[in-house]
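Handing you a structure now.
With one protein chain removed, the remaining protein chains of the complex are shown where they sit.
Lettered A, B and C in written order, each chain numbered from 1.
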C-alpha cells in the first residue's frame, strides 16, 4: 500500500524576488513542495494557492509517477498563472493516490543562503 | 469541509532585537504564524502568549477571512501589549473554525539571514 | 485541560563546539528544547540523552511551572553530567503533565548564524 495521504496543506509560502548567484538555477531563491509517490500508480496532483487579499489561484496540475519523487518548485507553476514574488501565499495539495509532502525554501537574497523545511500538514 | 484544527501551539518564540537591513520590512527580524483558512466562513482567532517568568499576555484577536491566508507577524501584535524583543515566549492559537498553522522565523541579526519553520502542534 | 502530551522524542541533537560572538550568550551555538505548560499544575520533566556508542545519560530534571514556557538549553544541563560538544545525541522527554515540545538549534560556527526547528515527536 502506498505511504501517505491524499490531502496536504502548507500555510507558509513566499518566493523571494531576489537571489545571489541566481543565474545558477540551484541558487535561485525558490520554494519547493517535495512530493513522494511510493505506490504503483501515477498520482494526479492538484494544487490551489491561497492569498491574503484575493481569491485563490489554480488549480495547478502535476503528475507524480509511480515510485518517483517530484521536487516541485512553486516558481515553475505557470498555468493558469504564475505565483507572484515577494507575496505571502499558502497552498493546498490534493492527490488521486496517497503521497507524502515536505515543504522547503531556499532563500539566497543575502550572500549566504538560508533554508527552512517541514513535513506538510496532512489533512485526511 | 475546511482543512485543519481549532487549537494549535508553538512552544518556540523569540523575536531578535536586531536586524541587518531592518529599514526594509522584508528584512526585519521577525516571527510569523502563517494561518490558512480554506473554509467559507471567517475564522476568529485568539492568541495567548506564554512567558518564562510572568503571567500570560493576551488575548490578541485576529480574523482570517474565508479562503484566505494571513501571515501574522508576532512583531505586529500591539493590543493588549507588544511582545517584548529578545525574550523567550510561546503561543497558543484558538480559532472559531478549522485552520492550519505554520511557524516561521526570519533572523537577520548577522549580515546573512537565517530561517526556521515547522508546522505548529495541533491540540484538538 | 492542558495542551499536549507526556512523552516526546528528539532524534537530532548536536551542540557545535564553536561560536561566533560566543561571549554574548545570545550568539552562543546552542540547542534548545522549548517546553510549554499551559496547565494549572507544575510539570516535572525528566530528560534522558542517548548517544551513538555509550549508555544513555540522565535523568536530568527540569520543572516547567504552570502557565509558563521554559526554553531549555541542552548546553546548560550539568547534573548528572554535561552533554559533550560536537557529539551526536538524541533526547527523550517525559513530563508529569501534558506539555508541548519544540526543538531548535542556533549554529554560529561560521560568521553568519543558522537555525533549524521542528515540533518534537510525541510518543504517547
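FYI, contacts are C-beta pairs under 8 Å (C-beta built on N, C-alpha and C of every residue); 3 or more make two chains touch, one makes a residue touch a chain.
Just so you know, these numbers come straight off a predicted model, no measurement behind them.
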item	value
Option touching the unshown chain, where C:19, C:38, C:95 or C:117 are the choices	C:117
Contacts of chain C with the absent chain, listed as residue ranges	7, 9-14, 50-53, 55-56, 86, 88-90, 92, 103, 105, 107, 109-112, 114-121, 123
Where the missing chain touches chain A, by residue	3-4, 20, 26-27, 32, 34-36, 38, 67-71, 100-102, 104, 108, 111-119, 122
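Please note the rule applied: only the chains that are shown with their structure count from here on.
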item	value
Chain A on chain B, rotation in degrees - Cα superposition, rounded to nearest 5	90
Geometric centre distance via CA averages, chain C-chain A, whole Å	31
Cα-centroid distance, chain B relative to chain C, in whole angstrom	22
Chain C: positions in contact with at least two other chains	112, 114, 118
